[in-house]
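Removed: one protein chain of the complex. Kept in place: all other protein chains.
On to chain A.
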Amino acid sequence: MRAETQLTALVLLTYASAVLIGHGSASSGNVPRPRGVSLTKTALYQPQADSSWTCLDGSKKIPFVQINDNYCDCVDGSDEPGTPACSNGQFHCNNLGHKPLEIPSSRVDDGICDCCDGSDEENSRCINTCIELGAAEALKLKSQAELHKRGAEKRQEMITRGRQLKSDRQARRAELDRRIKEQEALKAEKEELKRNAEALETEAVEAFKEQQRELDADTAQAEEEPLQMRQEASLSFVRYDTNKDGFVEVTELMVDMNLDRDRNGVVEVEEAKYFLDERDRVDLDAFVTLAWPRIKPLKMLAEGLFKPPQIPEAHHDENLPATEDVSTQDPLPSEDAEIEPASEDERADDEEIEDDHYDDEEPDVGVGEATPETTTPPNYDPETQRLIEQANAARIAFDEVERQIREIEHEIKEIDEQTNKDYGAHEEWAVLDGECYNFEDREYVYNLCPFDRAAQKPRNGGSETTLGRWDQWIGEGNNKYTKQKYAHGAACWNGPQRSAIIHISCALEPRITAVSEPNRCEYYYEFETPAACDSEAFAANAENLHDEL
């Protein structure tokens, strides 16, 4: 009957997959078990006396024939190890001759051969490739083992050298500790000498200055009086404003030869403009605030009122509380060094007359040149001069000790930095610090200096870009020493700071084998070195694999 045929078809479809039980026996040749179940789990797939079976999570009891009937009954998917019915299920490929494999149920009977034995595809067009793959894998393992073994010899050398470096470092560190103690003691000694010499020097210089001060007292007082300044300025304004139009023009200044700063006999427009704050003309207010402060020093020079300043007592009291500083600075005898303190003093003058343009715009040139003959040190009496020279010698000696200490401290810092770097469990990575490696691709030359930095430079010229500076090891778990991170490189336009990840594998010679930029501004290096050739770890891994086989 036709109807029966239909129903048979229906029933066949419904229960066809029950036949699948035992499918595994054909390929694995041992214990019969449902399709997709591993040998170790065979015991879990046995019917109860009443031909029932309980989902592995215990959630439900189903007839045993519903295992692999292509309908998902169990919440944990355990009833369909050999069909794609449960989205959360697992399928076990035996893959005899190669590694067994657990694949998600979603890959069962999808037309794609995922297991090398083809067991995941029921109507399989899949060819069993396990023997070939297993052999190839074994060969690969063997050659890798060989590589690791040979690499491990080199690694051993690196370990030896690394340990040597470490002990050298420790020895050197101890040496430096000792030396810095010595230098600290020496420093105290020199400091004492310096202090004594300077006290004598100060006393003598003070005495000398006392005389000078009396000479300059009047002038100094006058300079301190702003009201007087304004009167002076107004008077000058009237004098300069020859056409009486209420403005002082460039041309009106050009007649005053005092303003010929370059001493070429002519006051040029530029020269004159300088005094007018680069304007063509100024009114009274602008003249008072901007122009006069520039003109006045030259006027004073011309009138002999202005003594460019070796004598610091004006601010000795007001501005500089630390006597030592003044005494170390002021009497510097060298002619070359004069300009700096000179302009320093002029700034003080400027402050007094409330002008901050003067020094900013023309720091040295104008005044510096106008004042050479007056900036020579005062003619000290021989005794004072001798004390100054002694003090200078003490200072030099002290500075020298300080310099020594700084150098030692610097070296200590470097050593400590190295000590803080993680050179691996056996110091095998230490010898890479200080080395650099290059890799060229189509556009760039990539550079890696392990434990220091990674960089990139365009091949067709252009400047180098730092991709990152040594940050840390970032391998996971037991594989800590397989990945390095270099961070805080140059910032990207519209993006983050560059960084680089170095993936490290074993090889006989150190080299970079590839560089890519998988993420914008995040670089990825493949780096090989014998330091990564740990044949024991490799052998242990291989042993695990072998067990599974």
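Here is the rule we go by: a residue touches a chain if its C-beta (ideal position, glycine included) is under 8 Å from a C-beta of that chain, and two chains touch if they have at least 3 such contacts; residues count from 1.
The working rule: contacts and distances are computed from a predicted model.
The subunit not displayed here is recorded in UniProt as "Glucosidase II subunit alpha", chosen from "Glucosidase II subunit alpha", "Exosome complex component RRP43", "Heat-shock protein 70T-2" or "MIP18 family-like domain-containing protein". Across A:181, A:239 or A:520, the residue that sits in touch with the chain not pictured is A:520. Mapped onto chain A, contacts with the missing chain fall at residues 2-4, 6-7, 10-11, 13-14, 69-71, 73, 84-85, 87, 104-107, 110-112, 442, 492, 494-496, 516-520, 522.
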